[in-house]
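One protein chain is absent from this view; the other protein chains keep their places.
In order of appearance the chains are A and B, and numbering begins at 1 in each one.
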Amino acid sequence: MGYLYTQIARFFETSMLSVGVHITTSIAGIFFFGFPVAFSFGAYALVILIKNGFTLWIAFIITILLSVLLGLIFSLLYRRLSNDGFAVFTFASVLAFDSLIKSWDSLTGGVLGISGISRPSFARTLVALVILQGILAICVFIFEYTLLQSPFGRALRAHNESKIFLDATGIPASGIGSFAITLAVVLSALAGILAIWRIQFLDPSFGGIAILLQILTIGILAMKPKVSGLILSVLCIVLLPEILRFFPFPSSIMGHLRILFYSVLLIVLVKQLSTRYTSKKRFI
Amino acid sequence: MIVQLLIYSFIAGTQVLILALGLFTIYSVSKVQHLALGGIAAAVAYAFYFASHDAALPLWGLIAVPLLVAILLGIISFWLNESFTKRQEYLLALLVSFSFGVALEAIISIVFGTDGKSLISGVSSVVSYGDYQIPLSGIFIIGFGAICALISLFVVKFTSFGRTLKAIAENSFSATSIGINERKIRLIIYIAVCIVAGGIGILSGLNTALTPMMGFNLIIMAFIALLVGGVTDVRGTIIASYIVALVPEFIVGIVPNISSNWKMVLVFLIAFVVLIVKPEGLIANKQRKA
Partner (left out) sequence: MNKKSIVIAVVAIIVVVLLVVFGGGTKSPVSGQTVKIGVIGPMSGDAAAYGQELQKVVSYRIAQINAKAGPNDPKFEAIYEDGKCSGNDSVNAFQKLTTIDGVKIILGGFCSSETMPISSLANENKILIISPASSNPKIEGSGSFVFTLSYSDKKIAEDLAKEMSVYKKVAIITEQNDYNIGVRDAFLEAIKNYPNVQVVSNETFAKGSSDLRSLLEKVKVTQPEAVLLNPNGGTTAETLLRQIAEVKNWSGYKLYGQFSYIPDNIRSSVGTFTEGMTIIDAPTLSDPEFIKLRDDIVAIKGGKLDSLGSYYTASTLDGIDIITGLISKLGNDSEKVGRALSTEQFKGFIGDISFSGKNFVKLNISGKYIIEDGKAVLQK
């Protein structure tokens, strides 16, 4: 059953990451590509703090605070840069962060990574961890549902429609955007922490372009502001490529096939679904 | 050492500049950040490798195969992005472009494998002057950059096509209203930029080696140069291309405890500081807002 538990755990971890992409990209229309950075950052921060003698809970709180700080840095960039500039720059941050954790080996273990990461006492086994992840994922889904029903959720949607209009109503569009980005970063960091408890080994391959492609695909598939749509999209995107394992492709191309699968799927989805769900622009 | 580092940085900066100018041109006429350009450069370079090594074609084949691949990828890029340009969904175009680039790199890895390929065998020829030297491939890169710059300058300054380009960049709606076929112009630009990107991919392969990820590294540097320089003025792009190549190279070259593996981090930090201070880039045209 271990494989099935692993896939369920991956579903929950990706769900948490996807709530971030749902809030920012799908609903608020902010193209933020820094998810893998936040995902890795959460895992590295927690593991490094614990290795340096902090207790789990203190390390966890500091990690969340640090991820808020990271979110605020991204928000600062968001306020300063144009939309596409922000997207490209956050994409560059993925490569820069990868380079940083590989090079700063005295802190991060570099390319050799950090092994022997133990799970917390309340989630010692994979089953217990999956249950914990499930509870947290449900909490995050309920939180997103509540958020979307609230005036803030409507402000997020308005952010996608027209920032100028949002400003005109007295709600600062940049503040809404910043909050969405910071929230997405914190959720991604949390997903990173849960993922590292499953894998129990951390190296620079933990976050990367494959994760970015995966969650952007989920974000595009779940363009509507509905949590149910998001859950189905995550289920589909996380588990669909697993079927590839049962086909007799040469193992040497499996990894690349998976990336090709996500990238082509993302192109098709954006081409097909964007006209239906994005707001209609009025041309003068 | 300083002069030698300057020479190597100038070659690296020219590679970045040519791609950044390609991005700048596409952005000017379509407002799309074409992230796939790096993947396209790599794909054309691998097509050249296929023609020269696997198929061992004569000279016409070495020119025709990469050229055809570049034209094809230019047409695909245009087809993928055009509908978004029309609907002003520039971010979705960026997303599609990013995926297209990743897909190209995955295809290259599947077809050619991930281990690098050398386009030339043996030690590259170098031209020496006193204590300094410059690889022949580096001279080709600088020459290619100069030719591209002269041709684009000529086209923009002295031809009607250039004036049309400037009109679209200035105001595409007005350009359409006076009968300019924007679609056709954009298609030509996509194809031309893909050919130039392919050229720099091949030259970069001659200068070093081919890897499936080579395009990503180049395009990210080019994008950072574009952002740091400012997307509205080509002078900014030119200056920034050399800054992002030169400054990290010098820091790595002079500071003893910083190795070249820190280069990407340094490039990012420089860009971060510049963009926080000057978000519109180093040189930005003042634009009137409604």
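The rule is simple: a contact is a pair of C-beta atoms (placed from the backbone, for glycine too) under 8 Å apart; a residue touches a chain by one contact, two chains touch by 3 or more.
On a predicted model such as this, the values are computed, not experimentally measured, just so you know.
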If you put the missing chain back into the full complex, which of the shown chains would it touch?
A, B
Which of these touches the unseen chain: B:Ile188, B:Met213 or B:Val247?
B:Met213
Quick one: which of A:Thr146, A:Ser162 or A:Ser228 touches the chain that's been left out?
A:Ser228
Touch list for subunit A against the chain that is not drawn:
1-4, 6-7, 99, 102-103, 105, 110-113, 115-116, 199-203, 205-206, 221, 228-229, 232-233, 235-236, 239-240, 242-243, 245-246, 250-256
Name every residue on subunit B in touch with the hidden partner chain.
1, 4-5, 8-9, 12, 109, 113-118, 121-124, 126, 128, 131, 133, 135, 207-209, 211, 213-214, 249, 252-253, 259-261, 263-264
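As a working rule, only the chains that are shown with their structure count from here on.
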Whole-Å gap between the CA centroids of subunit A and subunit B
29
Touching subunit B in the complex: which residues of subunit A?
29, 31, 33, 76-77, 80-85, 87-89, 91-93, 95-96, 99-100, 102-103, 209, 213, 216, 220, 252-253, 256-257, 259-260, 262-264, 266-267, 270-271, 274-275, 278, 281, 284
Residue ranges of subunit B touching subunit A (in the complex, touch as defined):
33, 35, 80, 83-84, 87-92, 94-96, 98-100, 102-103, 105-107, 109-110, 113, 173, 216-217, 220, 223-224, 227, 231, 259, 261-265, 267-269, 271-272, 275-276, 279
